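Please see the structure below; I have some questions.
With one protein chain withheld, the remaining protein chains of the complex are depicted in position.
As written, the chain order gives the labels A, B and C, with residue 1 at the start of each chain.
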Amino acid sequence: MKKLINDPKAVVDETVQGFGRAHPDLVTVHSGPLFVTRAVGPARGRVALVSGGGSGHEPLHAGFVGLGMLDAAVPGAVFTSPTPDQIVAATHAVDGGAGVIHIVKNYTGDVLNFETAGELCEAEGIEVRTVLVNDDVAVEDSLYTAGRRGVAGTVLVEKIVGAAAERGDSIDAVEKLGRKVVENVRSMGLALTPCTVPHAGKPSFELAEDEIEIGIGIHGEPGRRRVGLEPADALTEHLVTPVLDDLGVTAGDRVLLFVNGMGGTPLSELYIVFGRAAELVAQRGATVDRSLVGNYVTSLEMQGCSVTVLRLDDELVELWDAPVATPALRWGV
Amino acid sequence: MKKLINDPKAVVDETVQGFGRAHPDLVTVHSGPLFVTRAVGPARGRVALVSGGGSGHEPLHAGFVGLGMLDAAVPGAVFTSPTPDQIVAATHAVDGGAGVIHIVKNYTGDVLNFETAGELCEAEGIEVRTVLVNDDVAVEDSLYTAGRRGVAGTVLVEKIVGAAAERGDSIDAVEKLGRKVVENVRSMGLALTPCTVPHAGKPSFELAEDEIEIGIGIHGEPGRRRVGLEPADALTEHLVTPVLDDLGVTAGDRVLLFVNGMGGTPLSELYIVFGRAAELVAQRGATVDRSLVGNYVTSLEMQGCSVTVLRLDDELVELWDAPVATPALRWGV
Amino acid sequence: MTDLDAAWADRWLRECARVLAVHREELIDLDRAIGDGDHGENMDRGFQAVVDKLDDGPSESVAAALKVAAMMLMSKVGGAAGPLYGTAFLRASAAVGERESLDGPAVEAMLAAARDGIVARGKADPGDKTMVDAWSPAVVAAGRAADGEAAFAAAATAAEEGALATKPLVARKGRASYLGERSAGHLDPGAVSTSYILRAAVTAAVSEISAGGRP
Partner (left out) sequence: MTDLDAAWADRWLRECARVLAVHREELIDLDRAIGDGDHGENMDRGFQAVVDKLDDGPSESVAAALKVAAMMLMSKVGGAAGPLYGTAFLRASAAVGERESLDGPAVEAMLAAARDGIVARGKADPGDKTMVDAWSPAVVAAGRAADGEAAFAAAATAAEEGALATKPLVARKGRASYLGERSAGHLDPGAVSTSYILRAAVTAAVSEISAGGRP
């Protein structure tokens, strides 16, 4: 295992401390328990947004703390959801009296820990609502699973919901908007290589030099099936077609197209995938109105990508375009 | 070779086309010959900035085309400098009558092709000046080499010089500022893994599971020496100490600290390196006043990083903070 | 025959920590196969934190020891296993109540409470390829024994068999469920860690020498 780390047990702590040192103008790192908030104080008078999950997906979530997006992020151990005490502390720190929304990716661990934290916060008089993100169409049979996973679509949810919270929407309105974004966003990913969790020291799965894993999540878990090494155009279709089908994209639709890198893929390859994905969207008569390309929801050094499509309307476009100032996403300010 | 590509010969074209499709609000892609300009027209009445070099370093350079930074970028084949006709066409397209600055990384190929292009432009009456970036302290003996290479410091030069051009400084002033930034910026990099150029199909060098290549450039070329696998803190010192020594950083200095990923390294590891590098700067009594962490000047999917230090003064801070709106770097607007 | 009293409870938790440290890599590998490879790390980290807490001084009662375990697991494990085991130990602590030591029926009641807590949180049915597949047979087996030690011995053996029986199953809950058919052919890591935890209770009863933390 070759990594730019010191002690595998200290990876999360050292990452978050370095992150805090790099962005003191935007964020503050709290320890014991560990969480990250905006550098400015709590969200006085407006709804606050807290998200979190296992580490190893950087810049998610801490990289999205800042004006117009999250108020706090709670990093767990690598690929392990954070614990209720961290989530409670973060929720307390940012609550400005108008309630707090927890944005949770749909994994049993995240759901259970946020659920426990939410109960504790409610008991202390903080109004907490949960927006559950489950955009991964690779999980087909949600009757027989823990339901669809939350993957790269989470960034879009955090950005759009964050803009609504920032402009002062009520907790009911923000929660409702969150569900609307979730209903309109779908993703699917593939891996060219596995990743290695520092404390495991071994790759998360084995993949031959000519195999691609289709339908992966973001925790280095194996996908649903393997295909041979195909050109980028064909691989892109494996992702885009199920996404567009599931979302029911038809002629006249406007979408945000997001090609996300898994951490170890060069940006150049993501643009090749984007080009093909945009063509496939156009073939359905839909328009790519907004786009995002980059490594935003990663699996350590995994090579691969995911494609996310969000169906837009005027409201979502306005909120997407609203100013945002976080370490990983910034415009308008 | 496992890559999200189609035809290895079409990688650059498809990347740039996908890039153009993803950012139509910011950039325009021109073909035959290939170059990228801002979506708005030429730099009327102010100095224009053109940069370029081999592809495979994305987001460099095309990702930095936009308000407050480059007017045009000229991508060559992978790791191969662009040709004079591309550079001439890009220079023509953006010239607004106040002259054009070519920002060139110091490699024989880039220097020769930009030199030839510059002569052709001058012959056609466009005033062209060149700012040569040579920040790589890994190249020690410049008497016996082609001189120091231009590496990650290039981003800082492009940002700061771009801000000066944007506010309307004269070509003399912009050129002088460029030299000042170059004089005050130093970098050094290391690799954990090599990268594979698509048309070569084989890794650029071999590295054992417990070896690190120190003093690499950004073209997958081997470095100056190898060391065993050490903790991130020790590896960071191998980079930061020569950089600070060469730049002569002393107590009271203010610096911009930039930790750059080579493309395949997770952001989390870059933050670990940043944390240690910031400590080493502080140990000299200097202050990290501004920072940048991310994959900005890459070598395809190489794992590794470089550390860049720029000595700041009030002028450079003001220009660094000035608004910028490019696909890869954006704030203030 | 040893009393299953407060001192035993402390020994049990320390033995859990020792055994889970020993099996850390095995549990990581099981979880790599059908999950995300952290279960061994999570359990090791969690029970090490329990031991650190126990080092403050001996527990006053069985219930107190189990509550310490619940709180530490809840705040140090994370993932799915943290809230599930945290809830299990919290319910177990409540079920034990004021009892100074545990006889057979008390062990059965305690294990049943733990299992119910896990089901309440995780909503898994038997056969879903989760830790429930170890806890459920354990509760049934404990009900057939008279004294506490024998109840735990029967429970541990049943849990071990339950864990082995998860191998052919297709997962329907937790992370492994995303693999669909590909989850068959592997043991469920949580069921295996459950069997270690129950076996540790027997070891702690048989040997009065506290095992300590990490080996």
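Operating definition for what follows: a contact is a pair of C-beta atoms (placed from the backbone, for glycine too) under 8 Å apart; a residue touches a chain by one contact, two chains touch by 3 or more.
Please read all numbers here as calculations on a predicted model, not as lab measurements.
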Left-out chain, listing which of the shown chains it touches: B
Touch with the omitted chain, as defined above, among B:Ala62, B:Val100 or B:Val139: B:Val139
Candidate in contact with the missing chain, chosen from B:Ser51, B:Asn113, B:Ser187 or B:Thr236: B:Asn113
Which of B:Lys3, B:His102, B:Arg149 or B:Arg311 contacts the chain that the document leaves out: B:Arg149
Contact set of chain B toward the excluded chain (per top definition): 33, 54, 76-85, 107-109, 112-113, 115-116, 138-141, 144-146, 149, 197, 199-200, 202, 204-205, 217, 219-222, 224
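Here is the rule we use: only the chains that are shown with their structure count from here on.
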Shared chain contacts [chain A and chain B, defined touch]: none
Far-end chain from chain C, centres as C-alpha averages: B
Most contacted chain pair (by C-beta pair count): A-B
Distance from chain B to chain A - Cα centre to Cα centre, in angstrom: 29
Gap in Å, rounded to a whole number, between the CA centres of chain C and chain B: 54
Inter-centroid spacing, chain C versus chain A (mean Cα positions, whole Å): 32
For chain B, residues that touch 2 or more chains besides their own: none
Chain C: positions in contact with at least two other chains: none
